[in-house]
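Right, I'll just put the structure down here and ask away after.
Shown here: the complex without one of its protein chains, the others still in place.
Then we have chain A:
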């Protein structure tokens, strides 16, 4: 008998000689993913307005599905019957599902945390239901994503006091229950989630406890809410210092370009965020200097593409003026701007990876910030965070 086959292997390809950034090859059952990686969110078994083949053409390697939504519709049994979410949505590369807990707390008004699980009133038929760690894993086993997440006790990142302590300890206990309930460890990788609010001691304790469990990877959770960036980067860097180097680190819910660049420098490998696609549906296109609100009158006769250097279908074919004329009116404009925004995120991550491989990531960071903030009014938290890993944005003499 051999030991259970691992469903994840992480090979560190290069490490930045200055920051904590690293480039890895993460091999999962459906694809090998280059990290640092951004994972677009396809909540209900589709990335809004984009086909899986188009995503592949944009070199997207892994995307998210939401367990809360998929568990409700079409339901885990149906997904299992058709051979998993990969088959259902015809996506050949990697998938990651969350635990459903976050949506439970953010979308469902009546929910209550108990030791057993999250008790909630179904918004669909008003029945009282319970999402336990075991149930979450059962659903995620049916969905069949390459990476699945433990159910954690989510508290708002701005909550303080005993509730945060309770949530942190409970999350550790729930990880143990998830590990026990996980039926397909050879096909799916269960990640633990480091909690602990904005309290350095709690985070440290949680991370240390999590690391004792031999799961294939770890996420840093509870930091995509309304907390100040001042706290975010401190919690992130503290966590990556404790988490083992040979396992991937996933910073949940973070996806603004600036945050990505900083948090890669702090040692994170994986990111997800609905922002690039959600903002596309409101007609906002991402560029390195920020974003373009295509609805704005100023684009009515602007004959440039969104980004002259971008190779996406949208930038190859359409001007800002044409997009202005259809944006928010014709639904195909959502697809076009989403295609661009995903291409933007993919290019950003690929540029980051290349600069790490060539060991010029610090210079990349400086160039990136100068393009985003031409007047050098850099956000203080970013300056501090980068200072902590040896990249000094405001120091003119060190290049």
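Following the convention adopted for this analysis, a residue touches a chain if its C-beta (ideal position, glycine included) is under 8 Å from a C-beta of that chain, and two chains touch if they have at least 3 such contacts; residues count from 1.
As a convention for this text, contacts and distances are computed from a predicted model.
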### Task
Write down which listed name, "Trafficking protein particle complex subunit", "NTF2-like protein", "Queuine tRNA-ribosyltransferase accessory subunit 2" or "Rad17 cell cycle checkpoint protein-domain-containing protein", is the UniProt protein name of the chain that is not shown.
"Queuine tRNA-ribosyltransferase accessory subunit 2"
### Query
Of A:82, A:107 or A:200, which one is in contact with the hidden chain?
A:82
### Query
Among A:44, A:204, A:291 or A:354, which residue is in contact with the omitted chain in the full complex?
A:44
### Query
Among A:116, A:241 or A:330, which residue is in touch with the absent chain?
A:330
### Message
Of the residues A:179, A:211 or A:313, I need the one that contacts the missing chain.
### Response
A:313
### Summary
Note that chain A touches the absent chain at residues 44-46, 48-51, 54, 69, 73-74, 78, 81-82, 88-90, 300-301, 303, 313, 317-319, 321-322, 325-326, 329-332, 334-336, 339
